[in-house]
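Sharing a structure here in structure tokens format.
Heads up, one of the protein chains got dropped from this complex, but the rest are sitting where they should.
Chain IDs A, B and C follow the sequence of writing; residue 1 opens each chain.
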Amino acid sequence: MAEPLIRVQTYVVVCVLLVLLTVLTVGLSFWHVPPVWHIVLGLCIAVCKASLVVLFFMHALISTRLTWIVILVSCFWLGILLVLTLGDYFSRGMVPAAPGH
Amino acid sequence: MSPESAILTPEERAVLDQSVLVRHRLEEQFRDLDQQHEAASLGMWIFLATEVMFFGSLFLGLGAYRYLYEEAFEKASIKLNWIIGGTNTVVLLVSSLFMVLAVHYVKLARRKELLVCLGLTALLGLLFLALKGLEYYLDYRDNLIPGWRFDPEEWIEKEGLRAEQVPQVELFLMFYWIMTGLHGLHVTLGIAAVLTMLILAWRGHFSPAYYSPVDVTALYWHFVDTVWIFLLPMLYLLGSHTFP
Amino acid sequence: MSTATLEPSSLPLPLEEPKETYLNASRGVMSWLLTKDHKRIALLYLITVTVMFFIGGVAITIVRLNLMTPRGGLVEPDTYNKLFTAHGVIMVFFFLVPVVPTVLGNFCLPLMIGAKDLAFPRINLASWYLFVLGAAWTLFAVLAGGVDTGWTFYTPYSSKSSHYNVIPTMIGVVISGFSSIFTGLNFIVTTHKLRAPGLYWWRLPLFVWTIYATSFIFLLAVPVLAMALILVILERWLHIGVFDPAYGGDPLLFQHLFWFYSHPAVYIMILPGMGIISEVIPCFARKPLFGYTAVALSSFGIATLSFIVWAHHMFVAGISIYAAMIFSILSYMVAVPSAIKVFNWTATLYKGCISFEAPMLFSLGFVALFTAGGLTGLFLASLGMDMHVHDTYFVIAHFHFIMVGGMVMGYMAGLHYWWPKISGRMYSDWWSKMAALIIFVGFFLTFLPQFLLGYAGMPRRYHRYPEEYHVWNVMSSAGASILAVGYALPLFYFLYSLKYGPRAEPNPWHATGLEWQTSSPPPKDNFAETPVVVRGPYEYEAEKAQNEP
Partner (left out) sequence: MFADNIIWFPQEASTTARDVDIFLYFLISVCGSVGLLVAFLLIYFSIRYRRRPGHLPLPSVRTNVPLELFWTLTPVGIFMVFFVWGATIYFGAYRAPDDATVIYGQGKQWMWKFQHPEGQREINELHVPIGRPIKVLLTSEDVIHSFFVPDFRVHMDVLPDRYTSTWFQPTVAGTYHLFCSQYCGTNHAGMVGTVYVLKPADYQEWLNSHSEGSLALEGRKVFLKYRCISCHSADEHARAPVLENLYGSRVRLNNAESVIADEGYIRESILYPGAKIVAGWQNLMPSFKGQVSEEEIIELIAFIKALGRGQTPPRVESYPPPVTTPPINPTKEKP
């Protein structure tokens, strides 16, 4: 169990990539677009960065299936919470003839 | 971690397992150190799943209110200090690199590198907290603390917000303080854990056969890093910045 | 602890008097307070939750007495509100949610999978301390002034109007929530990593399956509740709106977060009960459980689906109708796995060889009451019907059928089933059967009238009510007094059995689970040697073939 399977160079490359993505996401905030794009782009980049951290730094890439299940389950459940609740918010205004329902 | 790899032959391994040094670190409910390590690692992963939901509900609140109050959230977000926020991201990412290197070196039984990496991780963590403290001070100076140092007039006059949007700004700042505060608490606990590992490593507690505390601490540290990765765009980068 | 017992002792243990048990392995108060033994921790929990159960019971007794007359003159309205809040908070967070996982789960899980202990014994002990701390905070809040928000803590009432100890209560609930998280974590890791050789997933007893599914809910749901309550605490404390509309907040967001936990929490309560029933029915019918795989998978179906139905508590709360429709249809889906379980339990009885000791009586009561509660749940899942019965006594009756009828019956079944293993003593057969009957009858008398009350329109949390609801309320209160007797009885005969009960054999029910293969009570390390499993969990016929003369 004790043999490291990822080389030091890989870790360094991943870290450099992460820093570059950070610079990119901060840089994009200087781009004047409708604010919703800041959220979309920012979250996309954040998901990429988080994936890099989880896959390489947290060794998910070389982990057992069980670890993968834990990761996927937590993402899925977070998705349930976000999608179903925000779904209520997004669809509340969809029946305009019945005020404020 | 990976069942097929082994730096030691099974015979060597058996000898090591029986050695007094390793034996007294095996809890009685486990069969061997592998089982113990897998249990500890799985336990930490599951704990992190819990943490995902914990922070997730805050992100949900932030997201829902961002949807309802786009303009106020955008203007309030611009007021946050993106320079410190961005720098802190880099600080945490680099600390994560050293953390993962620490795990790397403990597996290779390279004590000196292990100590250096753990030390740098803790130092960068402290740097993060220091920058965070500076940022909090600047927020204090700039009247960004809802309920304590906050000036509604400023937002109406300078930012052109309407009176009813001021509470929405406070709402955003409330989320900012809660989320960064909670994250800061996690960083603090993480630093404590890393320092504990440093002391244990100094005393020669770890070996390639027994390093699960370092591994588990690293998982936690990386998770805290991941949370910050999402906090950066959701708090600091909601609006369009202009060059100062 | 020192080194583990590794010497194989192949001798059968002496049946009459096991020499070293977990109870006498070490002595003194500190040996209990600092124990890492899951069995002792289970007993610590047993004492704590029993105390909480009776405190919550006293609160509701006064509430029911107050409702004997329409004018409700026994207590002040304010006191009444504090009493039902105390009842709800204590019963939900400090009895129903923790009771089976922490008492029976803690005691039985390692025994059932052939492990020496849980994976993290220290965390297990710490969970108990957290639980006690949370309980103490909450009791303090309830005694020193009281809380009047109801256990649902709905904002904006809880965040501004109510002027009592909301913050301490919430802190208590959050602390106990962390206790649940750590317990769940411990159980999941233990189930994954510490199973005995040969104990594959499809050989796990169903109690282990359901405890696993319960832990799963603990881990994913409790953090959301904790966060929601922390936000309310901050809102009250700093006077900043998170959920208060006056500050731009949305009170429905609180309801979303609250029910994201509190609906799955219902399944936290009922799933372990289902697991117990799945153990007891095969044992007393001397038959393998019908449809083992379906029952095991349905536990997971329930655990998963329970997370996507929460907003059926909010059908008339002002959510979007599209969301309401999605949640209604999903709520029906979660009823399917529950139905599967009921049908399989019933089918297990078919062609069995059934005897009726107390655990079996409680289990049959569970199936009957759970079925009634589940079927009325279908009424509530339907949008058109919920529009009428929402927040009335119909809802009260429904969830008490599930939680008290189902869950407490299941807990009683489990406690009676494993008591010989826990204490090493047998309790009175006659009294225990009487208790089962009294609870069953008392339960029906208490809660059946509440369905009628609810459909007739009596809202919940009313300390006085119009005259026409009088008769049903009197019946309900009368039933509650019978129920109280039924719940007090086991306390007496269990305590009596500790001193005077006959010694229990290692396997008094001739059951097949691993926990019955060690002495009663078990030794500190559970098994003299690690058992090896070679067959499924409910092989009663194989056993029969060997043992029958």
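Here, contacts are C-beta pairs under 8 Å (C-beta built on N, C-alpha and C of every residue); 3 or more make two chains touch, one makes a residue touch a chain.
Everything numeric here is computed off the predicted structure, so don't read it as measured data.
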Of C:Leu33, C:Ile47 or C:Val336, the residue that touches the missing chain is C:Val336
Could you tell me which of C:Val75, C:Ala196 or C:Ala456 touches the chain that is not displayed?
-> C:Ala456
Selected residue (touches chain absent from view) among C:Ile354, C:Val485, C:Leu498 or C:Val532 = C:Ile354
Could you tell which one of C:Ala317, C:Leu448 or C:Ala478 touches the chain left off the display?
-> C:Ala317
Considering the whole complex, which of C:Ala25, C:Val75, C:Ala196 or C:Leu378 touches the chain not shown?
-> C:Leu378
Listed in rising order, the chain B residues that touch the chain left out are 162-165
If the missing chain were put back, which residues of chain C would it touch?
-> 72, 77-78, 81, 148-150, 152, 154, 156-157, 160-162, 245-246, 251-252, 285-288, 290-294, 315-318, 321, 324-325, 328-329, 332-333, 335-336, 339-340, 342-344, 346-347, 349-356, 364, 367-368, 371-372, 375-376, 378-379, 381-388, 390-392, 452, 455-457, 459-472, 474, 540-541, 544, 548
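FYI, only the chains that are shown with their structure count from here on.
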Among line, ring, star, complete and other, the chain touch graph is complete
Computed over C-alpha atoms, the centroid farthest from that of chain A is that of chain C
May I ask which two chains are joined by the most contacting C-beta pairs?
-> A-B
Cα centroid separation between chain A and chain B, in whole Å?
-> 15
Which residues belonging to chain B are in contact with no fewer than two other chains?
-> 38, 42, 46, 49, 53, 56-57, 60, 64, 68
Residue list for chain A, restricted to those that touch at least two other chains | 66, 73-74, 77, 81, 85
For the chain B and chain A complex, residues of the former touching the latter | 1-3, 5-8, 34, 37-38, 41-42, 45-46, 48-49, 52-53, 56-57, 59-60, 63-64, 66-68, 70, 74, 82, 86, 89-90, 93-94, 96-97, 99-101, 103-104, 107-108, 208-209, 211, 218-219, 222-223, 225-226, 229-230, 232-234, 236-243
Which residues of chain C touch chain B in their complex?
-> 1, 3-4, 110, 115-121, 181, 185-186, 188-190, 192-194, 219-224, 226-228, 231, 234, 238-242, 246-250, 253, 256-257, 260, 525
Of all residues in chain A, which touch chain B in the complex?
-> 1-6, 8, 11-12, 14-15, 18-19, 22-23, 25-26, 28-33, 35-36, 38-39, 41-43, 45-46, 49-50, 53-54, 56-59, 62-64, 66-67, 70-71, 73-75, 77-78, 81-82, 85-86, 89-90
